[in-house]
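Structure record follows, encoded as structure tokens.
Rest of the complex left out; these chains stay put.
Order of writing sets the chain letters: A, B, C and D. Residues in each chain are counted from 1.
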Amino acid sequence: MERCEIVLSGFGGQGIVLGGIILAEAAAIYDDINATHNQSYGPEARGGASKSEVIISKEVIHFPEIEYPDVLVALTQEAANKFAPTVKEQGVLIVDSGVKINDQIKDKVKLYSLPITEMAVKVAGSEIVTNMVTLGALVAITKVVSREALEKAMFSRIPKGTEEVNMKALAQGFALAEYLV
Amino acid sequence: MKRQVKLLQGNEACAMAAVAAGVRFFAGYPITPATEIAEILAQELPKVGGTFIQMEDEIASMAAVIGASIGGVKGLTATSGPGFTLKQENLGYAAMVQVPCVIVNVQRGGPSTGMPTLPAQMDVMQARWGTHGDHPIIVLCPSTVYEYYMLTIKAVNFSEMLRMPVIILSDAVVGHLREKVVLPDISEIEIVERKKATVPPEEFLPFKPDADDVPPFVSYGKGYRYHMTSNNYDEGGYPATNNHQVADKLLRRLHNKIEKRRGEIVMTEEIMMDDAEVAIFAYGCTARSAYSAVETARAQGLKVGLIKALTLWPFPREVVEKYGDKVQAVIVPEMNMGQLVGEVERALKDKKAGVRPLNRFDGKMITPEQIVSAVKEVK
Amino acid sequence: MAKYIIEVRKNWCKSCGICIDFCPKGVLGFDTEGKAAVLDLESCTGCMMCEYRCPDYAIKVEGSESNEAAS
Amino acid sequence: MAVHVQDYLRMHKMPHIWCPGCGTGIALGAVVRAIHNVGYSRDEVIVITGIGCSARTNAIIDFNTFQTTHGRALSFATGFKLTRPEMKVVVITGDGDGAGIGGNHLIHTCRRNIDITTILINNSIYGMTGGQYSPLTPRGSYATTAPYGTVEPSFDICKLAEGAGATYVGRATAYHVTLLEQLVTKALKHEGFSLVEAITQCPIGYGRRNKMKSPTEMLKWQREHAVNVKAAAGMSPEQLEGKFLIGEFVNKTAPEYTKLYQKLIEDAQSKGAK
């Protein structure tokens, strides 16, 4: 695996930060390659916009910042407006359905518009598992980590008693994307 | 605990290492980007019988940590710029009275409250010179989460071994980054405990040093009653405020504690320096960019190497000097307006190599590309 | 015609629901975007509590006498 | 005259940065209306803050404004007031800023009785840094630095101010927003130092961890636990158990600092030192 730079963006409450950590752990611990994770801080990151950055690579990751992500997930229009223009040429852009992306960007990237939050609400009755649906779809599309690694990483991080609903959300994420791909 | 593979945040690694090194007291005050260290220790210390307290400010936090250390327990505090400034007076106290303790400064952008969530390396000179009076200090600086863990243990060890405060200078990048680390088994890590008294109370002089210039540090309340003061003091621990000879001797000894152990304290890594024509001298998060720059430059056939400093103070002048006539130039990238570059210049006073600062102070990391360009400018 | 005019700046409203929950007359509710909206203007007594308790200054009640110097 | 906070906002700084449902904005609204009530012009009022969510208040209101270092606003304000006694100095601080790191300046400013009106926005937590316990966090609460619940008793900041010699002290809540406005109005008119504690909700830093999921729940908590000091006079200790008092606690007359200093200057110029 070449260095792959992934940005997950949305708003607080969607579990974006935890999602990023799980993805990074899947790579670092269970797939035994290298990974870093970063998030945004400060008042702007509380209650409002939320961002999670993951780099996955076989090589040691020295420089940990992402300027032009290979993969971007944007769960809100605001996030999409802010970050979609930064996606690399031919990169992957995953958005929640309803999020609009202009043609200029569409031409440049591989766009996947998926009903992520809708699916999350369907699975759990609330947006609480949005992150897992997202991760499922992301990994299905990018294969950036193995599905087993992702599942193991997820289990090690979620609260006891929520295994089933999270597992289901993850599976639905995979399904959403596989249906598309 | 066995050798473990983990995805750890830098500040988390620091907190875990503190517990592993035997730290059992933390006093602090919230500040971004250091707060995680407090938060984790608030949770972890009670589990191992230790104490966490959030004090009314950073001055009190530093005081409490020193008080706890005087009580016989290893203590640590963590903060960032503004709090680091407020801790300086008591840091000087610890240096003078020779009380071990560790201060972590997770650097963020200044001046003043500047850019509180963004990284910087602006407190490098302050870490050396921030308090009044003249005393030496040890400052360690991690560039990876793994180093953050290992240097935290080193810091606690140096501090206990030498009876002095030790500073860890990390930054918002290394503090907040989560990355993969492989931690050694705890049994493989050397943990240092402070020296005990070797004479009975009647013969005991609290500041009579051993051959290594370090006096044993004896806990109060066990029969060794004595005094300590931050005024110039004699071997009995009593003020000798106007005694010139005593002052001269004491200050020399404070310096010698470090100088005598330079070999052990000064830690650097030399990466691809063997045939290097240009050296990059870097530390902290900037060393990550530099490493990446070296790889890129080498791939382009440029003979570039990296001197990564893990110890900032005492400054690793011997390592820099060594290359002074071998390389054409030393590039010093720093996330400030030029701080440690001055020490590089001093070290190279009578050497051929030129010195090239590369500075950025806008809250963003220096990129590998910026460094590669700087290398090309030399050639 | 209603005695009061209630203006909601939708782009300032953060959907906290305070104005809705504490309006003694049930005048306010959420719109489809989750922002505060006037549902029953006629019932409004001009008590100003929605304006005073809105953390985001998103509501303005015009025409109320309650809104005079308080002391 | 009728007033809306909007009339006093720096519109280009809106919407503000506080979290949804944050009580800071409610408290600030009351302060702005109180200033309006007293009839001060925008130019003669200066609002000084420290650091924290509470400190972001003055950036959005159209008076003379500056933010200082953490906990030190009252000391900056003291210097300012001494050189500009004709100006109306308002300090807005937080429970961490004013009662934690800034506690010493608070009590000394109370003591000096210098004509500064202070509003301490008490959201029971260090909000800006993400939810650490403060000296005003009720014992037993959870916070990021109190994962087992705090063991520390909290200050009654109004009692502390009284003990320090403050000549005007009162307390209200975001729920009791009109009382808050009234108290701040009286505080502004008071000659000498005045402190009004505004108990507010921090849903993100405090509520979430302490079983109050929504701002509304937190406002209800305020409604249910606050007892007006006048009502309390007729209540038994049992009835007051677990409650806190609101209203005006101290209101007394004493010489004001800048006035005394002005007199000292006159004396020095006429008579000279002893």
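Everything below uses one rule, namely that contacts are C-beta pairs under 8 Å (C-beta built on N, C-alpha and C of every residue); 3 or more make two chains touch, one makes a residue touch a chain.
Keep in mind that what you see is a predicted model, and the values were worked out from it rather than measured.
In terms of the labels on screen, the copy numbers for the complete complex are A x2, B x2, C x2, D x2.
The rule is simple: only the chains that are shown with their structure count from here on.
Between the chain pairs A-B and C-D, more C-beta pairs are in contact across C-D. Here the CA centre of subunit A is 36 Å from the CA centre of subunit B. Averaging C-alpha coordinates per chain places the centre of subunit C 26 Å away from that of subunit D. Each of residues 18-20, 130 in subunit D touches at least two other chains. Along subunit B, residues 32 each make contact with two or more other chains. Interface residues of subunit B, counted against subunit D in their complex, comprise 28-32, 35, 38-39, 42-43, 46, 52, 54, 56-58, 82, 112-113. Taken together, the subunit D residues at the contact with subunit B in this complex read 51, 69-71, 96, 100-101, 103, 126, 129-130, 132-133, 135, 144-148. Every residue of subunit C that touches subunit D in the complex is listed here, in rising order: 11-12, 14-18, 21-22, 49, 51-57, 60, 64, 67-71.
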